[in-house]
Structure formats: C-alpha cells, structure tokens
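Here the structure comes first, spelled out in structure tokens, and everything after it is commentary.
Here the complex is missing one protein chain, while the rest keep their positions.
What follows is subunit A.
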Amino acid sequence: MNKLFTTAFTVLALGSTPAFAQPTDILNVSYDIARELFEAVNTAFVPAYAAASGTTVTVNQSHAGSSAQARAVIEGLPGDVVTFNQVVDIEKLADAGFVSADWATEFPNNASPFYSLPAFLVRAGNPKGIKDWGDLAADGVQVIFPNPKTSGNGRYTYLAARAWANEEYAGDEAKVEEFLTKLFNNVPVFETGGRAATTAFTERALGDVLVTFEAEVLGVRQQLGADKYDAVIPSVSLLSEFPVAIVDKVVDARGSRDIAKAYLDFLYTPEGQEIAASHFNRVNDETVAAAHAADFPEVRLVTVEDAFGGWKAVSAEHFADGGLLDKVFLNQ
C-alpha cells in the first residue's frame, strides 16, 4: 500500500513538473500522405538517437491536411516539430509566433530536407498518349487533381501547369488562360485533398490521368501494381518543397528542443535521406540521389520564386478571391 502511494506520488510529481526533466517524447505534426514515410523515419531515428544520447524517445505522429494542421497547432495541438508540404502553412505559424521568422534558414535547402514535383499517373499503356501538360487540356481527356482552393497539392498542380503554359505561349496571358480553363474543365470532380484524389483515380476508376506529387505517383504505382499504372514525368514541373520547422513555442514550454532539433537534423543525414528517397522523394544528398537515380528521370524544375516571384506574391495574385485562379477555375 505504501509503495502504491509512493508510486502515485512520484507520478503526480513528475506529471506536474514537466520542465524538470527533458521529456522523452515529441510530436511530429505532419501532412496527410506522409504517414508511411515518417513511420519509417521514426523507426530509424529512435535507435540512432538512443545511440547518440543514451535516451530512448518516442516520436508521435499526427497527420491531416497541411493547412488544417497549421490551424490545429495554432489552436493548441502541441507539435514539437512540423513537417508540411506547404511553405505558406509554416508562414502561418511564423505569423502567429509559433515558429521563428527565419525558420527557412535554420535548416539546409530552405528547411526542405527532400522535395518532389507534380507528375502524372496514367492507366497502363497510357491509352490517351499523355506526355506533357498540353495533353491534359485535349478534348476527351479526363484529369483528376485535388481542389487548389483546399489542397496544397492542387495549388502546386495549378502553378506547374501555368509555368509550362507561360513558356509554351511565351507569356501570352490570353492563351495561358484559355489552356488553363480547358484543363480545369477536363476535371470531372475536385477532391479536397491529395490522397482523396488518388483514391478517386485508383479505387473509383475516375479519369485518365492523375496529377499529384511524383512521390505519390511512384508510391501508388509500386503499392497498387506497376502493371496497372504508368508514371509520366512532364518536360517541366514545379519544385515542390516539403518544409520542416521546430515549433519554438511548444519546445520551449516542454523543454524538448534538443530532441526536436535532432529529429529534423536526422532527415538530412544519409540515413534519413535514404528513407526519403526510398519513399520516392527526391533528395539533395548526392550519394543517395545517385543510388536512386533510376527512379527519378531528369526533369527541368522551376521554382515559385523564379516563375512567380515567391509565395507571398502567388497568394495575392493567384489564390486570393477573384484572383487569377478564379478566372480559369470556372467549374468550381
């Protein structure tokens, strides 16, 4: 009985003074389709961190749409780190004071440990002969991608298509808009998120081509059958960064900064890069990239900065109400 009391008291004492000892768990708040990736990362990170620090930690995961997750962190979801697929979603956290304003310089490559690009998944044999962005606007082609109003994935697709059209039509805005309007009209249904669009294409057999991140395209093909689908990488696409950040407000309150930093650093180690690459994300580590070169065809990538003048400008010009997106997204 005495022992029970002592135990209970210890638990209470420990539970009520979290700042006393460094916690042994962190929460990674992440985007929707990254569960498999971060499960693999966690499995490798835990022993690596234990070997380096002598502490065995637990990494918990929360996954939902990137923008919804940003909102949840602001409302109090105690994520120590965020791993998103949208720069603007981390900017929201920075604006709300959860993440330092210079988060993008705290880790290499704009705090983006790996990257991807919008690419195409078509049915086996590519019956509609889809090779590049222009083919998506052809008559009789049904295209599936998530709604750019609700999905970061969909916004990347819209911007990538526009970047291609800007080059193709040498900046003739009327022709660019005509192309984009046709493209949007070819979409029978706009799902709200990336994985829902994938499910519509694979389980509900909707559409001739799915436009989503290359990581999803290659992953789906591997998981659901290389005999059922083909991957098509367009001539040009948009660099899609997957930014990470430490949530200062949470780690300072919990005293978990060391683990959080080690966790994000781990993503840049050869081991972390290998895991990202084996989940079909492109990586910057040259050795790992070379080992996986066969998975990733050469592609010319433009950046949001070069093609559109950065995310702030994009948000104002394209995605605001009545912006350029609304001009071509007539069937929303």
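Basically, contacts are C-beta pairs under 8 Å (C-beta built on N, C-alpha and C of every residue); 3 or more make two chains touch, one makes a residue touch a chain; residues count from 1.
Rule of thumb we're sticking to: contacts and distances are computed from a predicted model.
Between the listed names "Sulfate ABC transporter permease", "Ligase-associated DNA damage response endonuclease PdeM", "Paraquat-inducible protein A" or "2-oxoglutarate ferredoxin oxidoreductase subunit alpha", the UniProt record for the complex's undisplayed chain reads "Sulfate ABC transporter permease". Set against the missing chain, the residues A:75, A:102, A:227 or A:321 yield one that touches it, A:75. Across A:64, A:94, A:189 or A:299, the residue that sits in touch with the chain not pictured is A:64. Residues of subunit A that touch the chain left out of the display are 27, 32-33, 35-36, 60-64, 72, 74-78, 195-196, 199, 220, 223-224.
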